[in-house]
Each structure stands twice: as C-alpha cells, then as structure tokens.
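Note that one protein chain of the assembly has been removed; the remaining protein chains are unaltered in position.
By written order: A and B. Residues from 1 in each chain.
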Amino acid sequence: MFFAIIIWLITLVSVVLTVGKYWWLPELASEHGVALDRQFMLTLVVTGIIFVLAQVALGYLVVRYKDRPGRTADYSHGNDKLEVVWTLATAVVFFALVIPGQSIWASLHLIPPTEDVVRIEVTGQQFSWNIRYPGADGKFGQLKPELTDDSGGNALGLDPDDPASSDDLVVPVMAVPVNRNIELMLRSKDVTHAFFVRELRIKQDAVPGMTIPLRFKPTKIGHYEVACAELCGLGHHKMRSTIQILSDEDYASWLKDQAEE
Amino acid sequence: MGEAVQAHSVHEAPAGFIRKYIFSYDHKVIGIQYYMLALFSVFLGMTLSVLVRLNLAWPGTEVPILGTIFPEGAPDGVMTPEFYLSMLTMHGTIMVFFVLTTAPQSGFGNYFLPIQIGADDMAFPTLNMLSFWVTFLSLVVMVAAIFVQGGAPISGWTAYPPLSALGEIAGPGLGTGQSLWILSVAIFCIASLLGAINFIVTTIDMRAEGMSMMRLPLTCWAWFVTAILALLAFGVLLAAGVLLLMDRHAGTSFFIPGGLVVSDKLIDHKGGSPLLWQHLFWFFGHPEVYIAILPGMGAASHILSTFCRKPIFGYKAMVYALMGIGFCSFLVWGHHMFMSGMSPYTAIVFSLTTTAVAVPSAIKTFNWLGTLWGARIQFTTAMLWALGFVSLFVTGGISGLFLNQPAVDVYLHDTYFVVAHFHMIMGVAAIFGIFGGTYYWFPKMFGRMLNETWGKIHFWITFVGVYAIFMPMHFLGFAGHPRRYAELTSFEFLEPLAAVQKYISMFAFTTIAAQFIFLAIFFWALFRGKKADINPWKATTIEWSVPTPPPHDNFGGEFPVVHRGPYEYSVPGAAEDFVPQTAPDVATAKS
Partner (left out) sequence: MATTIAPPPVEIELEDLGRGGGGIPNLGWEGPGGPGEGAEGISDNRYRTGMWAALAGILMFFTAFISAYVVRKGLSNDWIPTSLPSLVWFNTLLLLASSLTLERSRHVLSDNSRFSRWWLLTTVLGAAFLVGQVVVWRQLIGDGVYISSNPSSSFFYVLTGAHGVHLSGGVFALGFLLFRNRQNPFGSVNRTPIDVVAIYWHFMDGLWISLLLLLFFWR
C-alpha cells in the first residue's frame, strides 16, 4: 500500500507541476513555432496519459496482488494474443504521433527559401557571436581566415580587397524585420556552437567547416536572448547575444545606425 | 542434484592469496572485483556530482579542501567554470563506463552467467582476468587525467571535436587531460571487447545439458545481447579514439576542418569533419545506452518473477524484445544529431527508427505489469528496487517520445530535458537494476544477508529522491535551460530558474547522503550479516541450488542437468511454490 501511495503521489505532483505550467516555454514569436508548440503539446498529452496510466496501474497491481495469507499466484506463462494486441497498439500510437510531426521538420528544412529572404550570416566563436549583414550591395564579402584579427577589429577575417566586403556590417547583436522570411547562415570560427533562441523555437549547431542554413519567420516584435546550446569551452555559459524583432522601418533605421557607428 | 554429468574442471582451485584474490581466474572473484571497481567509481562519480550541483546552486562557495587539492581549478576553494566542466565531464565518463557498463554486465554477469547456465567458469578464464585488469588500468588512467597539469578535459563525455582535438589552445584540460581521457576510453574499449567475447562464447558453448537457449534466465539473455552490442559497438569507438588521437598528436585532419581560428591563432589543419566524429561516437553511443540498461532489465525481470511467485509473463516476447532493442540500437544513432547539421532527410529516417525502438521497450513494460497481474507479491528490498526500476523505466522512456521527433527536439535538444531523460533511463533506472541485483544476489555472493529494514529505508529515500531531482529537470528543459552551463548569471531567462537548481541540489545531496546507508549496510553485512541459506528467496534458477558461497568450480565437480524453464513458480500441484530448473522430471509418474 505504501508503495502505491508514494508512486501515486509522485505521479500526482508531477502532473500538477506540469499542468500548472510554472516552468514553461516562453511566449512564441515565430511562424513555424505554432505547429511546433502544437506537436509539443500533443506529445505531452500522449506521454502524460501513458505516464499516468502506467504508474497508476503499477501502484494498483502492487496493492491488489500483495502477498496475503491464503493467496496463491496464478500459474501463467503469458498470453500471445495480448502480446500481439499491445505490440500493435503501442506501434500504432507511437507512429501516429511521430509521423505527422515530421511535416513540421520538413517545412523548416526541406523547403527552399523564397526570393525575398533576408540573409544574415552568424559566426560563432569562443565565446561570442558575430552577426554579419551584407550591406547595401546585398553581397557578403570574401572571408580569409588568415586575416582574422580579433583585437584589430576584423573578427571574421574580412578581405578588404574584395569590393563586396566594404559595406559589410559585423555586429555582436542581431536585429531582423518582423514577418519576413529570414535565413541565417551559421558558421563557426573554432569549435562547434549552437544558435538557440527560445522564443523563436530555433536551434541549430554552428559547425566549423560548414555553413548551415537556419530559416524562420518572426511574427512578434520583441527583444530576445540568443544562447549557445553546444558545449564550446569554459565560457560556454556566457556566450550570449540578443536578437531584436523590429518593424520594417525600425529595422532599416537600426541597420543605418549600426553602419554609422 | 538428482543426476549430474561428471566433468573435470577448467582449472584447479588456486592456492595462495595473490592467485586467489588478485590475479584470479575464477569468474566469481573477477565478478566481485568488477563490482568493487564499480562501487569505488560510483562513489567517485557521485562526489563529482556533488561538486557540480554545489556550483550550480551556490556558485562561489568556498570549499577549502578543493583549493588544496586543485590550486589551479579551484583557487581558494572556489570552483572556476573550467573546473565545473572538468567535473561534469569526469562525472559522465566515470558513471557511463566504470559504473553503468561495469557493474551490471561485468560484475553480476561474470559472477552469475556461468552459474545460471550450469558452467564451471567463463569460457576463457585467463582472458576474463585480463579484461578486468585492463579495465582497472583504464580507470587508473582516467583518474590520472584529473590530476595532470591543466586538469581533466572540459569537452564533456561526448568529446566533440574540434573542441577535444585542438589541444590546450581551445581551453584548459584539453591538453594532457584530454589525451589521457581518450587513452583511457581506448583501453576501456579493449577490455570491453575481450569481456564481450567471453560472455558470448560462454552463453553459446558452455550451457549445461538441458539448458536450451529458451530455458535461459532472462538475466542471461540480457547479458548475452548486451555482450553482442558491446562487441559491435566498442570497436567503433576504439577506431574513433585512434583517429582523434592522431588528430591531436600526428597532425592529421580527420575531424579538424581547415581555416579554424582559435584565440586569434590560425590552426594548421584542413578539411576534416567534426560530424564524422559524432557519427562514429553515437554509433557506439546509442548501443552503449542499451549496454547500460539491458542487464538492468534482465535483473528486474528475474527479481519480479521471483517475488511475484509467478512465471515471467511472456518469456518469449521478453527475449524477442531484448533482441529487438539490441538490433534497433544500431539504427538510431542519428537522433543525437538532429541539430548537428547533418542532412535533414536522414533526421526523418532516424526519427522513425527511434520510434521503432520504443515498441519493444513498451512490450517489456507490459510484460512486467503482466507478471504482477495475479501475483503474490513479496515486498523484499530487492523487489522494491525492481518495482522502482519499472516505474523509472516508464518515466525515463516516454520522455524519449519528445526527443525522437526532430521538430520537438529543435526546442529541447541540449536542454535540461535531455539531462532529465537520460538520467532517468540510463542513469537511475540502470542503477535501480544494479541495486536490485545487489540486494537479491548479495546472499549468494557473500554468504550473508543484507539488512532488509535499512535496505528499505535506503530504497525509499533514493526512490523519492531521484524523482525529486530529475522530474524538475524536465521543467527546466521546458523553460529552455541549456545544459552544461557553469554559471546561470549571464542570461536573464535563467534567473528565475536558479531557485529550481537550488531545490534540485538539496534533493541531490539528500539522496547522495542516503547512499552511505547502503555503504554501511553493505560492509556491515559483509562481516556481520546473518548467514545466508542456499536459497533464501526460494528461487528456481541454478545459482540458488549451489552452495553459498559457491565452491571453486560452482558445482563440486558435477555439472547440473536442466529440466525446465527458469521461472517455474506456483506450479499447481507442486509440493512447494517453486520448482528449481535442476529438479528431476518425475512427471511421468502422474498417471
């Protein structure tokens, strides 16, 4: 009985703390996040039901079939019909949950970007983010790693001989226009980092030697924190940047201000 | 034994202390050696987790003794972020390799596999001794990594390059410490491969007369499948380790791409692929998760059947589920890499294979519940741990349904949700299997009984404690708290979560303190415990029909003959509620 009470209590407390949403996903600020949050909730409900049923059943069985004087255990080696039923049932439930969810992933990664996409390059380094905008010409200048000079103000190794690089803007913080398709091109200078913005429901490793696209559409004006989500060394915990979601006008003036600085 | 087959033993009983207890060929001594190595490692790993939890909840706390031992990593006893990451790395590595891989498989497996199948020893006793001492060497090298210049590596137990490949320039501990770490893991791979060969051959070729594969106790099945996983997985990790060492010391570029600039210095490497390491590592890493948990499943099944006084429900389904999990475990490694930059198409494939592995896991759970149904449950301490195992296996398992969906994993990947998930399933559930095995088999291994009352107190604190520790970590994950953060002060969104971290630490300390109860009753029982009978639990399998503790060749020169399946409890018409596997057949007398 004691076992059952404890296990039911644990189950109850877990459910209450989850349903109460005391610690929860932050308010959503991106388009694909709607489907993602819905899938998250669906998964939570399905697993929650399984969790509660299993723990309650465990507690019940333990009470019901406790050793009492006069009790004999059933002599049974199992039931093949039951085996087949619960195997199929779990397979159906699990795959029915997981397969539809793949469309969200597909929409994130498998659909080519639109023409009007805003491209921004993000380069991680120990322990900061470098955000690069292509400037007025819309072209990113060439990078040459051997020109990299952190203290000299050329963190990315921008090649001054390339005309496209002259108006490139490299800043430590990011701003993007609201309701526009954004494509971040993730790079890393040294080790693997990960670009994570909770409100936008985006996370992607930035792997040295690769340029990995990360697409999203912000839907809410606001100011959010960018965290590193892949262990990158002793300063991993302070590898912070910010991202501002701005209206088109504010975005334009932000770009202008940054370029002037 | 009613009838028995005469046979000569593989090796003579040893004389002299060193042959008997240090360099012993006897699988029972080697099993205990492995168990003790794991016991040492688990307390070491736990000590490291105390430091980790301390730093998370109360950063800046002065621990004078730390300052004395590690003047570099903890000046004046205050932990630095790199020291935190070192401890984190070593906690993970030691727990995974030297506890979860060592205790349930090499410890219990070595001791009980030969006895349960009716063999006088493992197939290759010398190789067995070698496996243990190579494991020991590996542990020595691993512990040494903590004390070298620069300290232990800070790259986590997954050691992703380039961080782990670049050397000291990428951070403290990535010089000598990282090299020793890789070396130790490589040595461990060799030891595990040797051990795996021994387990496989023993199961296939050393079974006693009448012990068909489908009469093996589920523990033996679990050890057998685990050994196959280890055989196929550790070779891959060894190869990856060799390549990583080459990158570090021979100037190759397997994993290090070109054009890296670290600390404003151009690195002279080109063309390597960091993802290549991740593929190799997780091809090993995912089977490794099952290497940790399968023996626990075996032990839990074994214990549940014994104390339900009921045959295990769906023995064959259990066996096939074990095989199914083992097989699938080689097809799912990519689910660790959804965010790594690998092809998004492969992510979908890995998502589906991962879902498939959930099905045999669910089958196991249903069959455990089926075993409880209609049972006559005896609440021994071992049984409590087995029941706790089932509860934790469910809790830790279903959170996998979030992480196997790439879309949902976008948000949860590398947050505390993942920490909660793997601690619940491969950490705590596996540990519960080990504890269950300990309370169950201690009488046979050491000839004395563990104290049941204190054992139950130990269980209750631990059971409630682990839920109190790891449940809230799911919520931290919901809030997007990234893992492996040494300090929580740089981000606004982490500030409200600091209270949860404090709360988790408090429960962690309580639970860890309770483990000293175990240590106390363990050593007390070793010397002062009540003498154990041959078969204190009235169980059916062969380990319970040999003397306590078993003689050198387990059976006193006569091999048992097996007449029936492993879990014949409450057989109608039988004189007692259990029928040992070796009880002679007199069924024909029925008419």
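In this text, a residue touches a chain if its C-beta (ideal position, glycine included) is under 8 Å from a C-beta of that chain, and two chains touch if they have at least 3 such contacts.
What you see is a predicted model, and the numbers here were worked out from it, not measured in a lab.
Colleague: Decide which residue listed in B:83, B:132, B:160 or B:234 touches the omitted chain of the complex.
Modeller: B:234
Colleague: List the subunit B residues touching the unshown chain?
Modeller: 1-2, 4-5, 7-8, 10, 117-118, 123-124, 193, 196-198, 200-202, 204-215, 231-236, 238-240, 242-243, 246, 250-254, 258, 270-273, 276, 279-280, 283, 311-312, 314-318, 320, 534-535, 545-547, 551, 555-559, 562-566, 568, 571-576, 579-580, 582-587, 589-590
One rule holds in what follows: only the chains that are shown with their structure count from here on.
Colleague: So in the complex, the part of subunit A that touches subunit B is made up of which residues?
Modeller: 3, 6-7, 10, 13-14, 17-18, 22-26, 35-36, 39-40, 43-44, 46-47, 50-51, 54-55, 57-58, 61-62, 65-68, 71-80, 82-83, 86-87, 90-91, 94-95, 97-99, 101-102, 104-106, 108-110, 125-126, 145-146, 148-151, 157, 186, 189-192, 194, 196, 198, 201-205, 207-210, 212, 225, 227-238, 240
Colleague: Looking at the complex, which residues from subunit B come into contact with subunit A?
Modeller: Going by the criterion above, the answer is residues 80-82, 85, 154-156, 160, 162-163, 166, 170-172, 257-264, 266, 271-275, 308-317, 339-341, 344-345, 347-348, 351-352, 355, 358-359, 362-363, 365-367, 369-370, 372-379, 384, 387, 390-391, 394-395, 398-399, 401-402, 404-408, 410-411, 413-415, 460, 463-464, 467, 471-472, 474-476, 478-480, 482, 484-488, 490-493, 497, 500, 569-572, 577.
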